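Have a look at this one before I ask anything.
With one protein chain withheld, the remaining protein chains of the complex are depicted in position.
Should a chain be cited, it is by its letter among A and B, assigned in written order, with residues numbered from 1 in that chain.
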Amino acid sequence: MYFSDETQKKSRRLTEKWQDEVQETLKSNPDRKDRFSTVSDLDIKRLYTPEDLKDVDFARNIGAPGEFPYLRGNQVTGYRGRHWTFRMFSGMGSARDTNARWHMLLREGQTGLSTAFDFPTLMGYDSDSPKALGEVGKCGVAIDTLEDFLELIDGIPLDQVTTSMTINPPATILWAMYCAAADIKGVPLAKIGGTIQNDMLKEFIAQKTFMCPPEPSIKLISDTVEFGAKYVPRWNTISISGYHIREAGATAIQELAFTLRDGIEYVEDVIRRKKMDVDDFAPRLSFFFNSHIDFFEEVCKLRAARRIWAKIMRDRFGAKNPRSLWMRFHTQTAGCSLTAQQPYNNIIRTTVEALAAVMGGTQSLHTNSLDEVFCLPSEHAVEVALRTQQILAEETGVVNTIDPLAGSYFVESLTNEIEEKTWEYIEKIDAMGGMIAAIEKGFPQMEIADAAYKFQRQIENKEKIMVGVNKYVTEAQHAVPLMEIDEKMGEEQIKRVQDVRRKRDNHAVKQSLTDIRTACKSGANVMPCCIEAVKNLATQQEICDVYREVYGEYRDPGLY
Amino acid sequence: MTETTAKICAGDIRSASRLIRDLEDRIPEARPRLKQLFQYTGKSFIIGITGAPGAGKSTLTDALITEFRKQNKTVGVLAVDPTSPFSGGAILGDRVRMLKHAEDEGVFIRSLATRGALGGLSQAAGDAIHVMEAMGKNVILVETVGIGQQELDIIHHAHSVIVVLVPGMGDEIQTMKAGIMEIADVFAINKADRPGAKQLQTELTGLLAASPLTPGAWKPPIVSIGNLYEPAAFAEQTAELARKISDHHAHLLASGQLSHRMERQALIEISDALKSCILDPLLRELTDSGELKRIAQKVKNREADPYTEAEALARRFLKSGEK
Partner (left out) sequence: MVAKPGLDGHDRGARILARCFRDAGFEVIYTGCHQTPEQVAAAAIQEDVDLVGLSCLSGAHRILFPRVVELLKEKNASDITVIGGGIIPEQDFQMLYDAGIKAIFTPGASLDSIVDWIRASIQTRDEHH
């Protein structure tokens, strides 16, 4: 028991007295509204007391940092040992443009790189594909071949900086480019570090950048896990993501539950398909969460995440290595919480969200820029976003102690509630036969669509408020200088990729693609052939086309 | 031949589409246009596809379109989706599963909402089918969810009826309207890689064996179609489905059954048209004048009975030559 009988009794008495006074007060001073809830619509009580923690066992449920269940953190020294990585997601236009932005961010104190690719690259199309019309370089960097990639990482010391790449269906290919680039720069694979997002389940559920059907998509993911475990030990080969699930309209609990269940699905596949021991690869699994505007809901969600994953790893998979039990995650502040109206308000939102991520113990953080409701961030806007992190780290003192909110009646209670409801979802999906089965039935997709519609209705009827949108609306326009991607950039990129196709050894490319096809058909690990292919300057669409050919293309069931 | 008729017979999508819509909306000018087209209809092979929601009908429809296109046949598709009883609106999303045919000039896909229980769905569907026939479509696929009586009625417009079942959907054979089992010409077990497929097949075979067969009658075959993502097998199985459908069509022609079904279709259309030109205006007038509501109140309070009221109205309206 967390509090002694004595304390519980006293607390109960005081709470009862307080309740009576509340009732009195309400008679003449009613609450501002009938219901107080989180942005995810979880009911929050007026007061939390020791009674809310009466079933908590301190050692089992809360414990110490670096100890199971890791509620208070994986690292024994917390942020005093090391700050979270300041890792700003960025990419725009050409590799050269992005490289410039990357150097600027590193100069300004960013400590890790994160790559945003344009839509053609994300979907496995070259810049000159008819499907790429109007999209080249618009929401991220255009990468067609290793030549582009080498320009992207020009001047970046690959053995000193870790790089995250938000890429899903073509993850094997972009990672192959990174490995090839390291090789060319003389950096051994054992020394490079980074992450590829490489999480296809959430694509089927939420983000919709998909290519091949679920089965083969997971096979490719397991290939990367296997290759990483053997040859690139410092690389996180999956970033099991909840961010996009949340952006699509999910509640905090759905975000957490679907993400963790996706993780379970991946772990099961690697064990089954690659016959690997869980401790051989689990330490290199990583996660990616959203940090939304409801401060405490997010802090509690992240703490619950750590505890649940530790239990899953130890109890469901029998992991023995403590590092297998650690949930390590990157966080991004919520894009969907930003408003186009009065955009400077977004700085405040991002700040609060970043603070929640830090109080939740994130390993790595991206903060959105105020103008991202309109377009890619301008240099000034991204600087403010980066400074937000740095101010939190250097000035506010929240990093002086580990997991400062622990022990709060509210925080521990909400953390427990979120965990409980998350387990319910996980069990439900287990009963359906797993995540792939649930996706086929449309379960997570419909849960999210319903939650998104409900939230929109709550905004429409002012049950939930967005400042500047449905309250405190002004006619005044607050102009924000916006960044534009020149259409010419797309034309130049098209010329580049066509040039590469002309001058490379097309015979060697053809052979590499055949090798990839053979590996796909035989079930062998595709990574070695991919690296060979990108070195020969195969384009990423050419390799993706092999995948599409062998594995087929996923058909969107179009659920609404 | 009017301009509209000429355009539609030439396959012009815009005019055909506009006419289908006007017919659906009961625009007065539309019916005469359909009358002009009627003589050019009756030459298409009409296939009905029905089954419970989630059975994967649209995916099969999409595969069948591919098969028929391989045979160089032009295809019309009518995809029926339910209207929300609360708002009167509808989300018609069947097209999503037939995306790859969107730009094929030889394929015309049209969505239709059921528009509520007041009837008229059958006629709207029949009208749309006729327009597609006049366009010269060799094959017309009509896809509908087989759970409402109205939706089932649509199936009577078809020459061949495919019923799609999926394993693991509970006692679906029992829960689906009994009528469906009788009208099925071909059964498709979709998602046959799921558990329960074998049982479903056995159950279905048993049910079919139990029903009496007249000599020379068609025995509805059962085609199993597996995982969509095993492209080679899927293509083969859907080709088999297309073959069985064609076999049925051939049977209909050889046995004289097609003529019989087209007569049945004609009877239904006459009946629908009668309803449309007698009952609908009558009901509309009574509703507009408030008389229907008054009568309903009387019936509710048991001051009158619906039968006597209807007889009185019939005498009144039919006698006066009211249309």
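Please note the rule applied: a residue touches a chain if its C-beta (ideal position, glycine included) is under 8 Å from a C-beta of that chain, and two chains touch if they have at least 3 such contacts.
Everything quoted here is computed from the prediction, not taken from an experiment.
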item	value
Sole residue of B:92, B:181, B:239 or B:286 that reaches the chain not shown, by the stated touch rule	B:92
Contacting the left-out chain in the complete assembly, out of B:111, B:201, B:246 or B:276	B:111
Per the touch definition above, residue among A:7, A:37, A:111 or A:341 touching the missing chain	A:341
Subunit B residues that touch the omitted chain in the full complex	13-14, 17-18, 20-22, 25, 27-28, 83-84, 86-93, 95-96, 99, 102-103, 108-111, 113
Touching residues on subunit A - with respect to the absent chain	118-120, 122-123, 125, 130-135, 138-139, 207-210, 247-249, 336, 338-341, 373-376, 449, 452-453, 456, 459-460, 466, 468-470, 482, 484-485, 487, 556, 558, 560
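Convention: only the chains that are shown with their structure count from here on.
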item	value
Gap in Å, rounded to a whole number, between the CA centres of subunit B and subunit A	46
Complex interface listing, subunit B residues touching subunit A	59, 91, 93, 96-97, 99, 228-229, 231
For the subunit A and subunit B complex, residues of the former touching the latter	213-216, 551-552, 554-558, 560
